[in-house]
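Complex shown without one protein chain; remaining protein chains in place.
After this line comes chain A, so read on.
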């Protein structure tokens, strides 16, 4: 008996290092770092070149641009102390803030800004937003702006001159998907290829363990702005030593990791887990409205769907309120407009859309002479909301007398079909565009030149161009209103909702501010 007890004691002693007492273990080390979930590994450390949403999230902590978006999605200076715009909106003069330093300790000068911009605009860099600053677009299309010159009259001043006036230059410059990052020359190898980001952000790149995590270290010499933290703009002060972006692909595993304390922040809690977590009462679960737009795309070149009456019939058959409620577990209302709900340009007019009225669908189908021709709805399993939307819409269309069938693809295939216009209906979601102009610009145009265009309408095209020429809020509002009225008539796309997200935070986290772009911000955040 005594020997058995002694054996058990030895065994427990041997195993004890394996069970060091749960999350309390390593608390000292955990105090210094915040662990945040990302759904997939970052693709590279070169902003705007080889990127996806997770890459953007991480890189915005390391690199900075002259300007950035605020929480209300207006643009504000970031590296720039001020921006002067010429009355004709052709010349933009930026003055750099005092004391700016790169992560290698070198001061930031206007020459660095010009060097960075020249590199992004070099076709060899493959910067995905190059076209936005070189009058890009395809064929005869002219999109974005065209930079005529970048001058550096002194070490703190940079002057960008456009070939013609534009009201969207600053919006494009603040792009989230391709940061117009100001980086040090040593970020690239002698042959011009990318080496590592030496930026100006509040965090610098620590360790990137591929497939596992990206560790960022606090940049001690960071000079923060004095104005309040506001989205990607304002004061960016790192309040922890390290931020670890941990790759957890499975949403349930991520939820469990949050509950067990393995991670501190789960940026998007799976909708089905929200109530369960709320009942536990051990987490903070702030909710916020999103800017991304979930929609049902309609191929207006399709022989059946090119008739606006057929598209209207589909629109009348869809109960968007039910879809928005189902997809967001009752947390969102529908939005048929390309202007995001809860933003300043979303007036009551933008809440209007073709009402749910299956009787009208039937009347229109009879008028067209619809004989039950098959309509396929493309969707995927990767994004649960797109799949759910497609399933519900299919049944609604069936109920209204439209023969719809689901076509479940993998996301890469559906995305490729979207880019090539190969679909009839497609359950889709646009990533967040901070300015409604960018959404309209993305969906309006000539399909022959750009197959991702959803709406070919000369008047809409003209209105969009006009939006790009004015910064006056009242004028822009009128133009957005006109665009929405036109869209309700044409029904080139059926907007469903913008959605909202619930973020899961450990009780120890303080100062985390979710925002409409749904990209976690870790400066200004502390951990008790």
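Throughout what follows, a residue touches a chain if its C-beta (ideal position, glycine included) is under 8 Å from a C-beta of that chain, and two chains touch if they have at least 3 such contacts; residues count from 1.
Operating definition for what follows: contacts and distances are computed from a predicted model.
Only one chain is not pictured, and the protein name UniProt records for it, out of "Fe-S cluster assembly ATPase SufC", "Cytochrome c oxidase subunit 2", "Mannosyltransferase" or "Peptide ABC transporter permease", is "Peptide ABC transporter permease". Contact with the omitted chain, checked across A:84, A:118, A:163 or A:212, is made by A:212. If you put the hidden chain back, the residue from A:263, A:377, A:404 or A:425 that touches it is A:263. Only one residue in the set A:111, A:151, A:228 or A:253 touches the chain that does not appear here, and it is A:253. Hidden from this view is one chain, which touches chain A at 17-19, 21-23, 40-41, 43-44, 50-52, 123, 126, 128, 130-131, 136-138, 143, 177, 209-213, 246-250, 252-254, 256-257, 259-263, 382, 410-413, 415-419, 428, 430-431, 442, 449-452.
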